[in-house]
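The complex appears here minus one protein chain, its other protein chains still in place.
Chain IDs A and B follow the sequence of writing; residue 1 opens each chain.
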Amino acid sequence: ELGVCYYPEQWPREKWPEDAARMVELGLDWVRIGEFSWSAVEPEPGQFDWSFMDEAIDVLGKAGLKVILGTPTAAPPKWLIDRHPDILAVGPDGHVRRFGARRHYCFSSRTYFREAARITRAFVERYGHHPFVRAWQTDNEYGDHDTIYSYSAEAERAFRLWLENRYGTIDALNEAWGTRFWSMRYRHFDEVDLPLHVVEEPSPTHLVDFVRFSSDQVVQFNRQQVEIIRAGSPGRPVTHNFMSHNIDFDHFKLSEDLDVASWDVYPMGGLINGRLPDEEKARLLRTGDPDQVAFNHDLYRAAGRGRVWVMEQQPGPVNWAAHNQAPADGMVRLWTWLAYAHGVDMVAYFRWRQAPFAQEQFHAGLLLPDSTPDQAFHETATVAAERERLPKNRQRERAKVALVMDYESRWASRALPQGRTYQASAICLDWYAALSRHGVDIDIVSQESDLEGYALVICPDLLIPNTGFIERLKASQAKVLFGPRSGSKTPDMHIPDGLPPGPLRDLIDIRVTRVESLPSPESETVLHGNRSFAAGTWRETIETGESVLATFTGAYRPGSPALVGNAGVRYLTALPSREWLDALMRDCLDWAGISWLPDLGDIRLARRGDLTFAFNFGTEAKELPIPANAGILVGESYLEPAGVTIWRHI
Amino acid sequence: ELGVCYYPEQWPREKWPEDAARMVELGLDWVRIGEFSWSAVEPEPGQFDWSFMDEAIDVLGKAGLKVILGTPTAAPPKWLIDRHPDILAVGPDGHVRRFGARRHYCFSSRTYFREAARITRAFVERYGHHPFVRAWQTDNEYGDHDTIYSYSAEAERAFRLWLENRYGTIDALNEAWGTRFWSMRYRHFDEVDLPLHVVEEPSPTHLVDFVRFSSDQVVQFNRQQVEIIRAGSPGRPVTHNFMSHNIDFDHFKLSEDLDVASWDVYPMGGLINGRLPDEEKARLLRTGDPDQVAFNHDLYRAAGRGRVWVMEQQPGPVNWAAHNQAPADGMVRLWTWLAYAHGVDMVAYFRWRQAPFAQEQFHAGLLLPDSTPDQAFHETATVAAERERLPKNRQRERAKVALVMDYESRWASRALPQGRTYQASAICLDWYAALSRHGVDIDIVSQESDLEGYALVICPDLLIPNTGFIERLKASQAKVLFGPRSGSKTPDMHIPDGLPPGPLRDLIDIRVTRVESLPSPESETVLHGNRSFAAGTWRETIETGESVLATFTGAYRPGSPALVGNAGVRYLTALPSREWLDALMRDCLDWAGISWLPDLGDIRLARRGDLTFAFNFGTEAKELPIPANAGILVGESYLEPAGVTIWRHI
Partner (left out) sequence: ELGVCYYPEQWPREKWPEDAARMVELGLDWVRIGEFSWSAVEPEPGQFDWSFMDEAIDVLGKAGLKVILGTPTAAPPKWLIDRHPDILAVGPDGHVRRFGARRHYCFSSRTYFREAARITRAFVERYGHHPFVRAWQTDNEYGDHDTIYSYSAEAERAFRLWLENRYGTIDALNEAWGTRFWSMRYRHFDEVDLPLHVVEEPSPTHLVDFVRFSSDQVVQFNRQQVEIIRAGSPGRPVTHNFMSHNIDFDHFKLSEDLDVASWDVYPMGGLINGRLPDEEKARLLRTGDPDQVAFNHDLYRAAGRGRVWVMEQQPGPVNWAAHNQAPADGMVRLWTWLAYAHGVDMVAYFRWRQAPFAQEQFHAGLLLPDSTPDQAFHETATVAAERERLPKNRQRERAKVALVMDYESRWASRALPQGRTYQASAICLDWYAALSRHGVDIDIVSQESDLEGYALVICPDLLIPNTGFIERLKASQAKVLFGPRSGSKTPDMHIPDGLPPGPLRDLIDIRVTRVESLPSPESETVLHGNRSFAAGTWRETIETGESVLATFTGAYRPGSPALVGNAGVRYLTALPSREWLDALMRDCLDWAGISWLPDLGDIRLARRGDLTFAFNFGTEAKELPIPANAGILVGESYLEPAGVTIWRHI
């Protein structure tokens, strides 16, 4: 299904009916409204003016649209801030983060917790049973503008309570944080400060606990709203719109309270801010990283336990990246089908009409500011027409490969990167991309996920594996590949007894005796099979009883294992260059009995039920490997740049 | 005329008579003193010691020098700061900017406004009618060390009043700022904060209004001094010494209160901090950007309504840039003649003698610290001798080309750059340089300027054109070239109704439907005439009824117009590479019927009356294109590096 984000408070009421009619005519099913409407709805403290919202929902609903109503807590009004300055967060520079844009609140503010409940309740009381309101969104983009971490006095108090709750006794905290190290011992929980302006770095456990705490504050904040909505608006799914691979809080944990996970898709900024080398960025300038969007679809599909929406789809150039290039014509259509292929059931474009004022006036919409159609409008019409050609009710099937994503592990390496070149999110996406280049579908899973049916499980950066996960691995038939640093930290951020990979030593007989971070991705060389590859930026020395599958060559410790394994489990002691990663993944796919295609270049494939989707992110047209017994439903076998082809297996 | 900056308070009285005599002997006419003398003149609160100033003026005047007296408000004494700490400004980091150097005051401090009046009045009462005091300078380098913007509590109060004055009602402000966008609505003016520590960015109108306010505070601060001087010192022109192309406040507006605009010329730092690519910086290391100085002469000549001085001319290596190379021998002479050629009537060197103590001890003077002549002393003597060979009273004539510089537009693009690569000041200088390379004289004009007599008007970055300007354009015979983004913002920082270029659509039939910022200056290609050029960093898609004069080629939207126009007006949808810019300017000069010379390389020409000046900024000597009927007054037709040749049309 298709949808759009709309801001009735930003346009004269006279425009609403025409807008609604055009949305329906375009083929849209859903419209999201309300998430920045607080000061419009409650212009003075306690004085509500529901008229505009009433009318907007009425106009939209009567036109045939299903309304997703956002709680407006991402942007509390100025009068509320002035009454309760304690709502404001404090930044990592120790300064209060002030009003003037949005997300100016501290998740630990008790006042704001109460006020968020009050306004949510007001919304739910008024619209909870409204027939046109068919879903809810809580707040907006938790974590945008680096707003998860607040260093306010209230956050400090809450952190101390959270620590007391986690550790029970201060001795347990002292043990976990290793405070005997530099005479940092605490006598009481109320002696513990936030990790702000510490001389050099605090204990990594202190840092990670602050992240855990902050993540829990977000979960708790969100849960309050979900509970109010559930109680007052039965039958409407609740969602939140996540951002691209934000790791500031645990998205799996928060999603447990949601019915649907959704996220906001901005591939152009994703490319500019992303991991690719400059020459690839130049080639993919107007199509974006071929894997970054798909990765997030797969990630949030996991978070949503299969239910995932795109709440904001980039429709043209936007305003917030360092450079804001236009997508190639065709990309809005491509992204829409890419979402569907990866299991997304609703794609809403952001936004209906470009705003000619305020912060986002350079952010394109389906319409230009003067209400004439922009490029994305036409592409949406194309998608709306094409969807009629597809059979209904195809579901994304379980993939053969699972990639494990773990927020705690990510926080662990962020707290102790041990070298600037270790970037876990980029590593994870590199592994995903290497598989995707070979036409392989991937599921992203958490450590809590059921592993049944997977033939290959890959763990690029699982620093803190948990017992249940290890047990499920043992029980599974899947082959498993671990990246370096796997199992290298206990939940208390210690080196495990018996050295890394700690509990993974139940699965594979190795002992990591040395780790290094290195400046260059090409300082090391390895021999894998009979080919030589570059590696670098991370290297481990191990002792092992397993078979050595690849070895380091070069001056330093030649012959040292680079990849070892047994019948079911392999462990990598380096971060591979792209060439080695491709070879390695092909090797692992063979090992797991999964078929793959030769390097697809900038083409990507994805399957949903009996449908296969092909996408061309490159600059050249390519002939697709369509099976003889397939029937093309959309597009052609010779796939143009920015093009989409869909076929059905018969 | 020639002058020098002198600090009697820094030297023993015994040295003054000899210094004065040597100045006169060198050929100097003017001497500027006093602008950092407050604590010498008023060493204790309210206790004035005029003796040193009396004597200094007496010694200098009697030697034959005309004195420019500076008000000492750029550096209030410590005792004043300690009595009134509210004088200090607050920086963009939220911290008070403290005493210890200079410019440590907030333009919104009421105390300081009063104190500045008090000390100015004291100076004027004592010296207003003094026969040797022949001109006044207010304060010193407004804006140096980023001191225009203060985030103090007083600035916040003043900003609220300013807003109330501008908007009348808070609803008007809400409308202008677009506060309905993110629930940012204000109920009263006293709810509005300064744009400090805002979570992500505030409304661009909020930002630009803060700049407008800050600019007005400077104008008001300066005007108070001018009024006191005018009242108490009749017949003496009042000036202020601006810095190289500072855009933190509106120099045209402030200059309305001045009799003469002046500025401080430091080309070596100008090169190091400037826009040129590294290889050009290496070639021009000791001569500087051939256009940056001339551009500023032309800019401030416009600000001064024809009257412009150089108050500080770099005489050798200085102290404040990232690298402080020496100018090539000859450059001080060259810069002096360059100033004269561009209409400057007085050049004062900074400073008479290098100070052996305090912050600027690495700043050269005409004399070394031990009073022996430095290189610039000798070059000044050369200039003083050469000026005798020139006919008197030549005036700079109106050029055929006008380049429009608009501070509000500059603030608009700074508030909403929409991409790191859009740098309006560099773009503007690039356009100026392309014309200068072809030997064309240029006037810089504001939107308020009379346009009569211009054959070509170019607007590199006129985001906010005003009605009067458009009317004058229509009335003029000039051909007009607009750069991308022209007319793209209303004064409220909105996208205009009917899309950009907004009111310029009266002049040219286009409608900008898409804008993009791009990372590389070479990602796009265009076909202009039958030549292919590189472009990049900014691109617009337009609909137009005009002739298409150049088109984009390449993969994205090939055939899209890159330059369009009608009989009198052209609009560019891209930022050209240097080669295209040269070709484009030649094309526009032909169109406007203005003659031009083939690319001069590092030679520059300028005309004043019937005199033509040639300057060689390059590393190689060149034969000059001197007309047969010209008579050389200074120099030779074969122009050495760092050389000057002057000839007269007969």
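Basically, a contact is a pair of C-beta atoms (placed from the backbone, for glycine too) under 8 Å apart; a residue touches a chain by one contact, two chains touch by 3 or more.
This structure is a prediction, so every number in the text was calculated from the model and none was measured.
Visitor: Based on the whole complex, identify which of A:24, A:499, A:534 or A:630 touches the chain you can't see.
Guide: Missing-chain contact among the listed residues: A:499.
Visitor: If I consider the whole complex, including the chain that's not displayed, which of B:369, B:554 or B:568 touches that chain?
Guide: B:369
Visitor: Quick one: which of B:27, B:64 or B:91 touches the chain that's been left out?
Guide: B:91
Visitor: Looking beyond the chains shown, say which of A:58, A:164, A:193 or A:280 touches the absent one.
Guide: A:193
Visitor: Of B:20, B:184, B:299 or B:328, which residue touches the hidden chain?
Guide: Looking across B:20, B:184, B:299 or B:328, the contact with the absent chain belongs to B:328.
Visitor: Could you pull out which residues of chain B are in touch with the chain that's been left out?
Guide: 7, 9-10, 36-40, 43-44, 72, 75-79, 82, 89, 91, 93, 95-104, 144-145, 147, 272, 281-282, 285-286, 316-317, 319, 322-326, 328-329, 354-362, 364, 368-370, 372, 374-375, 619, 641
Visitor: Touching the hidden chain in the full complex, which residues of chain A are there? Just list them.
Guide: Considering the whole complex, chain A reaches the absent chain at 93-94, 176-187, 191, 193, 195-206, 416, 418-421, 492-499, 513-520, 523, 539, 541, 555-557.
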